[in-house]
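Every protein chain except one is present and positioned as in the full complex.
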Amino acid sequence: MTAPLVEVENLSVNFVTRESNVTAVNGVSFTMMPGEVMCMLGESGSGKSVTMRALMRLLPEKRSVITGGIRIAGQDVQAMNDRALRQMRGATVSMIFQEPMTAFDPVVRVGDQIAEVVALHRGVSHKAGRRRALDLFDLVRIPSAERRLDAYPHELSGGLRQRAMIALALSCEPKLLLADEPTTALDATVQIQVLILLRKLQQEMGMSVIFVTHDLGVAAEIADRVAVMYAGRIVETGPVRDLLRTPLHPYTAGLLASTVHDQPRDRDLETIPGAPPDMRRLPPGCSFAPRCPKVGGDCLLTVPPPVSPAPGRVARCLRVPAAQPEFA
Amino acid sequence: MSTAISDTTPPALAELAGPAQRGYWGTVGYRLRYDPVTLFFITILVLVILAAIFSPWLAPNDPYQESIIRRLKPPGYRGHILGTDELGRDMLSRLLYGGRITLTMGILPVLVATLIGGGLGVIAGFAGGFVNALIMRIMDVFYAFPSVLLAVAISGAMGGGAVNGMIALTLVFIPPLCRVAETATTQVRNLDFVDAARATGAPVRLVLWHHVLGNVLGPVLIYASSLISVGIILASGLSFLGLGVKPPEPDWGLMLNALRQAIYVSPLAAAMPGIAILITSVSMNMASDGLRAAMDVRS
Amino acid sequence: MFSYILRRLLAAIPIALGVSMVCFALVYLAPGDPIQTLLPPDADAETVDRLKRLYGLDRPLPIQYLSWLARVAVGDFGRSIATGRPVAEEIRRSLGNTVLLASVSVLIAFSIAFVMGTIAGRRAGSWIDRIVTGIAVLGVSLPNYWLGIVLVIIFAVELMALPASGMAGERFDPTSWEHLQFLVLPVFTLSMIPVGIIARTTRSAVSEVMNQEFIVTLRANGLPEWRVLRHALKNALPPVLAVMGLQFGTLMGGSILVETVFAWPGSGYLLSKAILTRDIPVLQGTILVLALIFVATNLIVDLFQSTLDPRIRRG
Amino acid sequence: QPESVLRVAMTAGDIPLTAGIPDQGFEGWRFVGYSLYDALVSWDLSRSDVAADIKPGLATGWHVDPANSRRWIFELRHGVKFHDGSPFTAADVVWNFDRFTKESAPQFNARQFAFARGYLGSFESIEAVDEFTIAITTKQPDSLLPYNMSFLMLVSPRRSAEVGNDADAFARNPSGTGPYRFSRMVPGERLELVKNTEYWDTARIPHHDRLVLLPMPEASTRTAALLSGQVDWIEAPAPDAIPRLRSSRMQIVTNAYPHNWAYQLNFVDGPFRDVRVRRAANYALNRPDFKELLGGVALEAYANLPPSTPYYGHPVRYEFDPARARALLTEAGCLPCKITLAISTSGSGQMQPLPMNELVKSQLEAAGFEVTLDVMDWNALLQVGRDGREKHQNVDGLNISRSLQDPFNGMMRFVWTQQFAPRGSNWGHYRSEEMDALINRALATFEPAPRLALLTQIHEKMSEEAVMLWVVHDLNPRAMSPRVRGFVQAQSWFQDLTPITMAPR
């Protein structure tokens, strides 16, 4: 059996400021195999982006306290020195963002931005980097690639910008791609193009992808496995089919039910009542308890431990039995 | 009769869902409380202003009472805590009284310019189009003059004197304030809540008053407060050139000018008005910086 | 790009016209008589009237303005009432001296302040940021004419290390210490305010850029910190340049006080003399030229900015 | 042997005009006028112990035409050459007078006209009698005409013709007959003159090679320049800097000269109509305080002219006596006596106007006056002075320091009805038939001794009438480095720099 590419062990991230102490990520653990695509689902503020950034140690060092273990490709990220960190970033692991407009340096031509990274990691000249950038633009199917290399970010349309961003992320053939809501800002017709492109590239290059989204449909489109986050914790993980068909955690179930997709119009939508908790003041016990339809007194006391009712499936809910016969 | 389409959150939990009610200025105050540096300078500033206001009660001597035999005495000489100036007048009393004039010279033009320039800027920003172009192009013309040049030229043209000096400074400050107000208004004007307010069909006057002004005031006031120290320095520069306050008023700039001749005899006396200007101006700048940071609720 | 430049140039014309009008009005609003400079203090009123006629100062204002404008348009600023020399020549000479002073001051201020501001902006909120901010605030809070006097006393009078005032002579020779030493004190004095302002602008621009998302992208791509900084500085430069341009313009016209203290025969000095003597042609010409230089500086800065930041180029 | 250079920091804001009669007040005459040029009549500046008086200049002698008391004959000096080599003759004098007065002449110059006009009040016409004699006709007998001639600088017609009579071009390359030749000029910054080895008065060929004149209007700048070794000589150091200068072994020289720091009064509109009020004001001032304020470099002024003046006489001595002042005010029915004094913030010869005026105000108020200081800038104050009392009836006194170089300018113009402003310097319209008679007689008296008696009478009467509020006489302090040798400070606004030698460093 191959070794896992990513191992995250009890990761917590605290943001400490003068006024408050935010626990943005609260004991997250997961592992990923090479070539796997994992979707992180969750509401706004549930800690998805922070987890991704923690993987690359991109959080502001002064204000954030990271605990727990992160190993990527067998290396302990927490223990890396600056040099090792720089070699990992962009080469082993790379990242794409929701807003490609703000993710590019606005005053440098996109081709040069890509060339700079290629030149840095591959130790080649800037010119060679530009040639590589041209190949990459073809790879991500940017029409008139040559001309687009010389464009500034603001001169590209949203879809092209996101493709350029993907080209940048793939420039050094990373083993792991972190994609933080890369399609949320795109139009429907463009979103599907980008999703399909990403999927194809992932298969061709055999890389692992962690894909953050809060759209179940997008997850269904791309994921092998899904991790659902709520208030800084992963409340459920499992293979995408199983998770979408038979959600274990009440939050996952609620999310599925409240997603509008061809429900009958004459009835109200099912909703999860209330709002996500304030991360500064998490309730003790299960964070979802205040909104949970299945809540009981025990839920308010302790944080539910992960249970695995079936192979590959884990949920953190007291109402989920340890093993469900149907899946056994 | 009203249907309960309610959020099923129980009240106790709903309260958990958001921070305590503090209000905008409450938040600003809260943030200021935790900024000792800013607090320190605000305290100094308040002390300077109070000293200026209460100078008639605080000053140990008559600031105009000269005596040639006592001229340029060192601090501590016969009850003159900070010594005497070139005509034997009590330094401390003159500095205290001088605060009144100097601060007025620095603050009043900024206030008036804030009203005029800020008002014009808000009108230009809110009206847009031709009105905007008209106002802003006129401002551009005045903006084309470096501020010291404009101040000196105007008060040179009108002849010196405190009032003319203040008018000159006001004219100097109107264009930049107008710009800041215009930029802020244009920004606010393009926010949805102004459109939402317009969509109620409310008259423009009310929209301006309730929705635009409040949001423009912050940046304009911060900018204005940073201009005050410029005003103080410019005003004393004018006095220094003989274009500002007239003697025997104990204006700090004028004192600086007069005592400059005495710098070889009593360097300390010559330095004191400069130090007073420096302290006030530093405090003003630091306080306004701190306020700016505190009012930037995003961060 | 070309059309952008042209458009900016055209836009400057009405401003220039407005500026000329303000200059003219400003000077004529003044009480007192320009002819006085010509005269010994004891001259009588009849002589004054006669001279006014000889100098054409008895005509109606609009006519004076138009004829002035017409002459200025072809570069003829008239003659100084005080010295009888052509104003254009006086301005050229004093402007040269001031350009020397102002550009050296601003360049030095920029190099110091940009480094200071960058260090502070990268670590906004740290103690080093506090120190830089403190220095910057001190720079803008010091009445610089006063600082000039103090510096003269220390370095020229007490230490006798540097000349107290003036400049070496007709032709400034930047290779000779004889000449350079005259620059030291005025440049130091004059650069205090620009250092403060540029440092503050740089600090806030850098700290703002460092908070932008693309910085994360750069780091996420493994760029070493100095390269990240290079990107950040390229982004932070446009506002800093704008402020630097403004400062240069301000120093061109605003060093009146400092030039007076150092007896530096520059445009500020010329201007304050002209104000005190009501030398109208010199006053008008100098104010006009200084304001136009201010406009031109801003224009140049705009163009610089637009080459640095492609988003500014429009149309 | 290296070139010996004397570097002088002037109080002027700019280099005085080099095209003939200079501007920038008497400082212009002092350093530029009498260096580049000569007038028909010169000042004898060789002694410090007596008041300076006139002596022959380009004219070797002068006398009134015995047949016509309105006609003065001047004998010109032979063998004088302009710096451009052209010889000096009577035609040149006539040419120069046309330059001052005749609007139709090609060499007429408005600025020179303006500067000369004050000295040509009685001038009617000039003629060249022969190559070395000229005759000047006056409108009325004027025994003081030779004094006026000393202010009119004569320039080279040849050089002027070479530059097309353009005064500006001439100024950049001037030619006169003076002890120095023009070397170079950086406008606004420096004027350099070199000694004229062919000067006609061989005794006054400069003892140094080069004279550098630098305008430095700021007193502290001048002081710093001297202390830092940038210049050798500064005019009017700040009094408070004098101890510091002394401690650096700088020489401080002072001498009395005909200057006063006083107020001209309004004799028509305000309280000063009454001679008792005028006297009260003069008694109210404690003049030693002013001397103290000015670091000792001033002389208490109890009358219009300093005591060393030949026609000083025995004026009333207005010693400090506040009780008497108050009594006089009570007598005049003006207590508190409200007066407004127009003063300036700076200006030529104004010494330290602000603190001095503040001191005047407080001392007057101690004696029962109530003083409003109307502060304006120098030019505005001059304008007030020029307009006369009629346009400024609310002003009771005017603080303009005047030059009192000669009897006419020193006394007559302030009290003569013919000099009523705006025509002349009698700002407050002082009118006294007795005074007018004295003046007319003095102007018509060509014998020195009786004229001196008349002049003395005028001075005494001015004092008795308290026609001004006198405060101090300046002592014209100047500071110079120990290297400056051989300077003799004359009792005059003018000084002779030619005997100065520079000790080697």
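By written order: A, B, C and D. Residues from 1 in each chain.
FYI, contacts are C-beta pairs under 8 Å (C-beta built on N, C-alpha and C of every residue); 3 or more make two chains touch, one makes a residue touch a chain.
Following the convention adopted for this analysis, contacts and distances are computed from a predicted model.
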When one chain of this assembly is omitted, its UniProt record names it as which of these: "Glutathione import ATP-binding protein GsiA", "Sarcosine oxidase subunit alpha", "Nitrate ABC transporter" or "Anti-sigma regulatory factor"?
"Glutathione import ATP-binding protein GsiA"
Contact with the hidden chain (one of A:Ala133, A:Leu160, A:Leu248 or A:Ala315):
A:Leu160
Can you say which of A:Met40, A:Leu120, A:Leu216 or A:Leu248 touches the chain missing from this structure?
A:Leu216
Touching the absent chain when the full complex is considered, from A:Ile192, A:Met205 or A:Val303:
A:Ile192
Touching the unshown chain, chain B contributes residues 1-3, 5-7, 11, 14-15, 17-19, 21-24, 191-193, 195-203, 206, 210-211, 214-215, 297
Where the missing chain touches chain A, by residue
43-44, 143, 157-160, 187-193, 195-196, 199, 214-218, 220-221, 223, 240-241, 244, 254-255, 258-263, 265, 268-273, 275-276
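Everything below uses one rule, namely that only the chains that are shown with their structure count from here on.
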With centres defined by CA atoms only, which chain is the most remote from chain A?
D
Applying the contact rule given earlier, which two chains have the most C-beta pairs between them?
C-D
Rounded Å distance between chain A and chain C, as computed from the means of their C-alpha atoms:
53
Just the number, please: Cα centre separation of chain B and chain C in whole Å.
24
Among all residues of chain D, those touching at least two other chains are 220, 223, 346, 377, 380
Give the residues of chain B that touch two or more other chains, as numbers and ranges in rising order.
159, 243, 260, 263-264
In the complex, go through chain C and note every residue touching chain B.
14-15, 18-19, 21-22, 26-27, 29-32, 130, 133, 137-138, 140-143, 145-146, 149-150, 153, 249-257, 260, 271-272, 275-276, 283, 287, 290-292, 294-295
Can you check the complex and tell me which residues of chain D touch chain B?
219-220, 223, 238-241, 243-244, 289, 292-293, 345-346, 352, 354-355, 357-359, 361-362, 373, 375-377, 380
Once bound in the complex, which stretches of chain D touch chain C?
13-14, 17, 19, 23, 25, 110-111, 113-115, 117-118, 167-168, 171, 184, 186-190, 214-218, 220-221, 223-225, 227-230, 346, 348, 377-380, 382-383, 385-388, 400, 402-403, 409, 413, 421-425
